[in-house]
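Note that one protein chain of the assembly has been removed; the remaining protein chains are unaltered in position.
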Amino acid sequence: MTRIALLGCGRIGQMHADIIAAHPRADLAGVYDTHGPSAQAASNKHGVPVYDSPETAFASDADAVLIATPTATHVDFIKAGVAAGKAVLCEKPIDLDLERARACAQAIKGATQPIMIGFCRRFDPGHRAARKALQDGELGDLHQVTITSRDPGMAPDGYIRTSGGIFRDMTIHDLDLARYMLGEEVTTVKATGSRLVNPTLMEDCGDYDTVSVILTTASGKQAIITNSREAVYGYDQRVELFGSGGMALSDNHRDHAAVVYGKGFTNRAAPLQHFFIERYHAAFVAEIDNFVDACEGKAAPEVTFDDGVKALALAEACFKSIADARTIQISEV
Amino acid sequence: MTRIALLGCGRIGQMHADIIAAHPRADLAGVYDTHGPSAQAASNKHGVPVYDSPETAFASDADAVLIATPTATHVDFIKAGVAAGKAVLCEKPIDLDLERARACAQAIKGATQPIMIGFCRRFDPGHRAARKALQDGELGDLHQVTITSRDPGMAPDGYIRTSGGIFRDMTIHDLDLARYMLGEEVTTVKATGSRLVNPTLMEDCGDYDTVSVILTTASGKQAIITNSREAVYGYDQRVELFGSGGMALSDNHRDHAAVVYGKGFTNRAAPLQHFFIERYHAAFVAEIDNFVDACEGKAAPEVTFDDGVKALALAEACFKSIADARTIQISEV
Amino acid sequence: MTRIALLGCGRIGQMHADIIAAHPRADLAGVYDTHGPSAQAASNKHGVPVYDSPETAFASDADAVLIATPTATHVDFIKAGVAAGKAVLCEKPIDLDLERARACAQAIKGATQPIMIGFCRRFDPGHRAARKALQDGELGDLHQVTITSRDPGMAPDGYIRTSGGIFRDMTIHDLDLARYMLGEEVTTVKATGSRLVNPTLMEDCGDYDTVSVILTTASGKQAIITNSREAVYGYDQRVELFGSGGMALSDNHRDHAAVVYGKGFTNRAAPLQHFFIERYHAAFVAEIDNFVDACEGKAAPEVTFDDGVKALALAEACFKSIADARTIQISEV
Partner (left out) sequence: MTRIALLGCGRIGQMHADIIAAHPRADLAGVYDTHGPSAQAASNKHGVPVYDSPETAFASDADAVLIATPTATHVDFIKAGVAAGKAVLCEKPIDLDLERARACAQAIKGATQPIMIGFCRRFDPGHRAARKALQDGELGDLHQVTITSRDPGMAPDGYIRTSGGIFRDMTIHDLDLARYMLGEEVTTVKATGSRLVNPTLMEDCGDYDTVSVILTTASGKQAIITNSREAVYGYDQRVELFGSGGMALSDNHRDHAAVVYGKGFTNRAAPLQHFFIERYHAAFVAEIDNFVDACEGKAAPEVTFDDGVKALALAEACFKSIADARTIQISEV
């Protein structure tokens, strides 16, 4: 059994705790949170100890740490985990600062245990099925990746203000997914940002709530990302792979499969699954499974630390593209 | 060019006139209707003469007659058409009386020109694609045919009272389609009828507005038909072929392909196409095409007079199954 | 916490054990199976004792028993459970013999604890959403219920031979679901059975592998059920409610939501979820939740013992309808 210490018992940490507890080859070793009651609740639910500090967790006999704490702590905890010889699974993003993330990459070079970044979307069964169609040759050569990704509603102001901006906080998932699907490094970035959902807040933060991005690779493959902080009809998550031989479309999920027909309309379906906890549940399960496999030496982590750095660099390039009103070469960031 | 005389310029006759006029190898030769203004309107629209009587039409030099007059006239007009050496395309049903239809079959035996009954659904591109999947072996051996067929609204009282009852008027299309899909004669019939849409009228006519039918063939294939005189969401027309190797489903048509997502719902689609004129337009075009081919000796009519008689016999068996509360052997009717 | 003893650790028992273990207000109290290793595996997985006999389970301090043993044992275990003052959740069917089930009903009359039969489909989120649309008045008055239910493949010969026949084993789920949706007792039954999947075995057992059923209620509502023991494309589970005001359709589930477009085709989707364990997982979770609520006195069981008897009576009527080639009044069975 891989024994995993959990740092951070917020919404996403709790979800990971449940998934670890249900995994046949993993055990939750203990939990930590700066907010005592959250840690205690997780401890009670799973019958595991509460660590009195992150240091205690790193000093424990756990095999691995799962870092689900605020972004600002990620780099330090990753370094501490590596130093303690733990396998590390860290939620995205590595940091809001690209240089800090790169310095961290240097600092942990030579780590003997797996280090993995939590880009859960790579593990979604639908997205994977689309990618498998590509890898199986059903789509021929890949030409265009189109990702639509919209949150069900604007996060609280406080969250937005410290999020690092939409590209580092939200688009970063799509930037990583685009890289994963493209199978080739991105060379140019164009981005557009608008303030349409909450213009006052966005203005205030120098942020955007509605963005579009075009990425290209050296061979001319394109990825198009459209994001919004608020889709009233739910968490809109679609990925399309278009190639010389066909197209695969990973579509949204709904809560159930019943539809209603009435006077003047047909086929009215259920709302989309609320948010990432529901929509990507199967993906989070598969992510933990891959991490456990990696800890057991059976598989490589499907998302590396370097993937985390590269997605962050793309986010940086998006901001720069808007600021300079031009196409950014990835070599510039 | 095949020159076709049209008897009956009501809604369905007008539609046929337009289709004939647009057909590259057919011409409308002239039109007749007991209601003068209807005939005149069709005449004006297509620049063809009005026949002053059906006899004039039969005596004309037209190659063929299309009979779209009230059901009570069908048998006489079919016989007159055959006697005049015309090819005949007659709308369903042949007659409300099975014996009269059978006598007509005897009377026209040996006709040298094609005789065809207007079961348009056999020509629907979707239904055909489902049948093609079956014929191509994609569905293996056929086990169950499921037909859902619901009208968008109850016909006027006067129409209902002289319609011959739902099985002869409405279900007859599905009975024919079931035979077409089964590819094997029906041997037993079970039917159920309810009065739910307009119980007073139905009671008064001894008719039903909501029915379900199960047909079987000698080899055990099953066909299940569900009908309603009124579906508020539109003209519901679905056919499912289930076999040992797969399933094909010919689905409904909508006016356009746009859907709307909003707060609390997704994917709300357009209403179904209103009624048979719209829904089966492509089928009516293909039906005329087959008839013209038959007139030119290039193809056999895809619906024979015998098909018309057999569908009527099945309708008769449905009424009898309800009356006797038992399974009817087709040999009984 | 409601402490539940599990009798029967086969496929469905194991699934229940997992669901109980994950339920916030239920605990697995212990397990029993005539096949020792199965019981031991469940015991190990959940850290609960193995009962050395059913009697030990009934004598234990568990609050409830979940009966997932072979059908022949159900009646005795239900009676023993009730006698021991336990709440009882028993898998369908109650018994293959209608009289025995009715005698059991007499025997357990006055039971003080909830007794529930495991018709899981009532709890399916999609089926429920369809029913909610009906109850919310969106569908007007209900006219027709159409249930398509096909297994992904024929069960092993040995299972089929002791299953009580397709109506008692498989259709019984749909008969119950039809009653649930109709909201009114069934008064007449018509059934058709064919031997198309495995004619030799069916002949040998006097059973059918392909059946269609029409039920009616006193007010004329209709339910149409079509079943097959083998759909190569997967577990086909669809329910349609048609009423004077609209239609609701609870559709199939697929493993993921990706589709592929290629030369000559579009929209090719994933296979249907394999079988009931996968397809009705959410339903089984909701079923246990309702049972726990019932044990806590917060809610009535949504499926009663009487529902189990009535579904069995409908199954009996189906066989009789085929044997007599006629419509069966439910009062006859």
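Should a chain be cited, it is by its letter among A, B and C, assigned in written order, with residues numbered from 1 in that chain.
As a convention for this text, a contact is a pair of C-beta atoms (placed from the backbone, for glycine too) under 8 Å apart; a residue touches a chain by one contact, two chains touch by 3 or more.
Every value quoted in this text rests on a predicted model; they were computed, and no experiment measured them.
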Quiz item: So which of A:58, A:180 or A:242 would be touching the chain we can't see?
Solution: A:242
Quiz item: Looking at B:52, B:255 or B:324, which residue reaches the missing chain?
Solution: B:255
Practice problem: Decide which residue listed in B:10, B:49, B:153 or B:246 touches the omitted chain of the complex. | Solution: B:246
Exercise. Tell me where the left-out chain touches chain A, residue by residue.
Key: 140-141, 143-144, 146, 148, 150, 188, 190, 192, 194-197, 210, 212, 214, 216, 219-222, 224, 226, 228, 230-233, 236, 242, 244-247, 325-327
Practice problem: Over the whole complex, note the residues of chain C touching the chain we left out. | Solution: 232-234, 252, 254, 259, 261-272
Quiz item: Residues on chain B that touch the omitted chain in the whole complex?
Solution: 22, 124-130, 133, 138-139, 245-253, 255-263, 270
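Here is the rule we go by: only the chains that are shown with their structure count from here on.
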Quiz item: What whole-Å value do you get for the distance between chain B and chain C if each is reduced to the mean of its CA atoms?
Solution: 40
Practice problem: Find the geometric centre of each of chain A and chain B from their Cα atoms only, then give the gap between the two centres in Å, rounded to an integer. | Solution: 56
Quiz item: Which residue numbers or ranges of chain C touch two or more of the other chains?
Solution: 245-247
